[in-house]
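What follows is one structure encoded as structure tokens, with my remarks underneath.
All protein chains of the complex are present and in place, except for one that has been dropped.
A and B label the chains in the order they appear, each numbered from 1.
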Amino acid sequence: MSSKKLLAILLTILTLLIGIIFILTILLRFNNEQPTSSNPTNDSLLSNKSKISLGGADPVTMDPHLAGDASSAQYIVEIFGGLVTITPEMEIVLDLAQSLEVSEDGLIYTFILRDDIYFHSGRKVTANDVKWSFERAASPQLNSNTSLTYLRDIVGFIERRYGQADEILGIKVINDKSISIQIDKPKAYFLAKLSYPTAFVLDKNQIELNPRNWTRKPNGTGPYKLSEWKLGERIILEVNNRYHLGVGSVQVIDYQLSGGSILTRFENGEVDIAGIGKDDIDRVRDPSEPLNKLYRQSNNFMTSYIGLNNTKAPFDDVFVRQAFASSIDISKITNITFKKMMEQATGVLPPGMYGYDPSKKTFEYDPELARELLAKSKYGSANNLPPIVFSDIGAGAEGSTDTQAYIEQWKQNLGVSVTLRQTDFATFLSDLDNNALQMYGIGWIMDYPDPENILDIKFHSQSTENNENYSNAIVDELLENARSETDPDKRAKLYQDAEKIIVREASWIPTYYSPLHYVVSEKITKWIEPAMIVPKLRFVEIAE
Amino acid sequence: MTNHRFDQNIDSDSIDENFDSLEVSSRWTDFVSRFLKKKLGVISLIVIITMYTAGIFAPILAPYSYTEQNLERSLEGPSKEHILGTDRLGRDMYSRVLYSIRTTLIVTFAVIISGSLIIGTCLGLISGYKGGITDTIIMRIGDVFASLPGLPLLILINAALSPKINELSRWIDSNTFINGFQDSGAASYITIFFALSLFSWVGSARLIRSQVLAIRERDFITAARSIGIRPRRIIFKHLLPNISNLLILLISGSLGAIAGSEIVLTWFGVGVQPPAASFGQMLYAGSGARTFQAHPHLLLVPAFFVTMLMFAFNILGDALNDVLRRD
Partner (left out) sequence: MLVYTIKRLFWIPIIVLAVTFFTFIIGRLGPGDPISVASGQIRDPVLLEQVRIEKGLDRPIIVQYYKWLKNALKGDFGESYIFKGYTVSELIFPKMLISAQLGFLALLVVFGLGVPLGLLAATLHNTWIDPFIVSLLLFFRAIPVIVIIPPLLWVFAVHWSILPVGGWEGGIFDIYWLFDVIAIPIFNSHVYLPVFALSIGGFGGVARLVRITALEVKNEAFITTARSKGLSESRVMYGHILPNSLLPLVTVIGFALVGILEGAFFVEVLLGIPGIGRFTFEAVKSRDYDVILAMTVILSVMFIIINLIVELLYTKIDPRIELSDGNKS
């Protein structure tokens, strides 16, 4: 009996204690409006007046040579830098280099480095650091997923990547301040490729000292430095006061990685920028709402599309592809399902891009024509088509709304039943590589602002990224001519011609562009939201 | 929904402890008359039966197909044409609710038949009859499944398993004479039901085993054995009829937990796959404070039915437990 009594007493005390704490909590919660922070280490940073708070997600990695995803790149472009960079206006400008000379034949790029470039640790950046960084990106030990895609044009890069060479033959250090890079063919877009994180310059000393964990506190050359990273909770960037291209005016950027609805946090004053979701757009667009004044919209270099594999039946027939393209009412989906937050695609190139042509090249919605096209195909009618599976990225309980709407429309307009298959991103990509997919919904995010990055990479018959196996000799020729064409107007024309043919042959059904919708707090007087992930934080200005 | 165990509603331990006081030969009618005195229990049984019947007759009762879209009328509140409103794709919520009940019904019954009835009964019989090391092994495994955190493990197992089963069904479609396997959506049911069966046999196996042990020593079995009737015959002729009523009570107590698991697994994205309708999917589509603010009916409609169903299952489980525990 005594042990029972003891237990009873203990539990009673516990109960009382909890009760008291709860009552105290509730009383004090509403008395003390402003609690002092419990975390003294961040106090000075977080209470900084010149600070903005943003929402964010955990980066997969802080290693620029490994990162291939948007959430990582967002931090990396602020912390690191390379020979060239892109401005928020999508111009390619020099970063670590002060001058660039391209040889007559367009093969050798000679960069002269600036005098005032330093790592965050204070060490000066030399030409050897640049060479070492390229070689690290190419090293087989690092096994980067991205470096081959972006830097394969450099002579000797592939050999190094496959472990056949210890050095990259095409990169030569001339002296401490100058370095030359040789590429295999003249390419107008090579400089754009150098702006990608794979080509960023890293600190050799730091990485060799701590090869495993250096990304926890990376030493870059960018406008901001990482001051704290708590997985899943918070990332704090601090301004780099010696940044050579102009020091940012905001001292501290506080990314909050956990938490619920970002717009609610915005309205509660917890963050200064918030993206807007489908369920809030009506309210934000209402002029009587206070949020309406803060609402902005800007371009995003991304095209969503439905890919039709040209080697898989029934999409080996151009008429079937065209029938599928003209039997879905994309404008209805963008207007109703997406509440006009998406813009119906007019072609492959997204708006704002060099070479973009606003005229509509995609198919009109015409079920009548679609049925005729299907009848003209070698399959003759819907009944003769083989089973069709639509692959989508996702693991949710609900398939994405647009995909489900397309499937329903194909069923109604063509009488074709399409099965939805959802996979995770990794499986999707590996299936895509193995040419295992028939049709799929995905988007292409531009890596550098050049039409080559979407038209050549995705549609040239020899490109490894041409997952739809599209092949057209005329298009190939147009694309190849555009590669080395130096006159921007002529080059744009070549791409536009190719784009027209590509869209008509419907190896892609471009569905929509995704402009960015967001609200910016009144505290921020200047905020540029670029169409791609490029350094932007140093241009932010806030009211004092 | 989160604090259910598969054998929680009817505590099989209490049956173990009380089996002596239970008249094993007590009539089915005895249970029924005791149960009928529990008014709340009867009401919840009626609620469950009504909902399940609606699920069975969903194709007749539903005014629209559960996949039929009408984009112009998406996200509408309740109206004459759509009494419970429409979802993001303009699908009728009322029809989707009916089909969701149907999904729940299919999953619960499939799991009960395969898990509780077939696997559970077989293992319980073997364990009770053979005794010795076989008994120990089976019961130990049972203990483990009873003590493992069911839901998290189900999520993990389903996560690893579901892509494989999906690929398998696609393979069956393209490489064998069976066609339309993928279309039927059967693959997603298979995963969830395999995983749920794994955890649902323990209660009934324990019950059967304890009954077998008790009955083994009873007069009529000893008598039957002494006149040379074979064990198998004893089991089927005498044992099973004797404990079937208990078994039915036990498994109806675990219906709620299985239904709940199906819903949360689908919510998690590892259960029933689209375009099949499920409460888990409907709740997922309506979750989020912002969505709730803009379109409350997306959450409230499925939430009402799910809560009602769970409420009814809980009361029913309690009532059955009382009936069983009564000395």
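One rule holds in what follows: a contact is a pair of C-beta atoms (placed from the backbone, for glycine too) under 8 Å apart; a residue touches a chain by one contact, two chains touch by 3 or more.
Everything numeric here is computed off the predicted structure, so don't read it as measured data.
A.B. asks: With the missing chain put back, one of B:Thr103, B:Ser116, B:Ser200 or B:Thr291 would touch it. Which one?
C.D. replies: Looking across B:Thr103, B:Ser116, B:Ser200 or B:Thr291, the contact with the absent chain belongs to B:Thr291.
A.B. asks: Can you name the residues of chain A that touch the chain not displayed here?
C.D. replies: Chain A touches the missing chain through residues 1, 3-5, 7-8, 11-12, 14-15, 17-19, 21, 24-25, 28-29, 32, 35-39, 58, 60-61, 63, 66, 68, 140, 143, 145-146, 148-149, 161-162, 212-213, 215, 231-234, 256-261, 264-265, 267-268, 270, 395, 423-427, 429-430, 433, 464-465.
A.B. asks: Residue-wise, where is chain B in contact with the chain that is not depicted?
C.D. replies: Where chain B meets the chain not shown: residues 1-3, 5, 8, 13, 16, 135-136, 139-144, 146-153, 155-157, 159-161, 163-164, 167-168, 206, 210, 213, 260, 263-264, 267-270, 283-284, 286-293, 299, 303, 306-307, 310-311, 313-315, 318.
Going forward, only the chains that are shown with their structure count from here on.
A.B. asks: How about chain B: which of its residues touch chain A in the complex?
C.D. replies: Its residues touching chain A are 67-69, 71-72, 74, 88-89, 163, 166, 170, 173-174, 179, 182-183, 266-275, 278, 280-281, 284-285, 288-291, 293-295.
A.B. asks: Within the complex, which stretch of chain A touches chain B?
C.D. replies: Within the complex, chain A contacts chain B at residues 260-261, 263-264, 277, 279-280, 282-283, 332-333, 336-337, 387, 389, 395-399, 401, 404-405, 408, 417, 419-424, 427.
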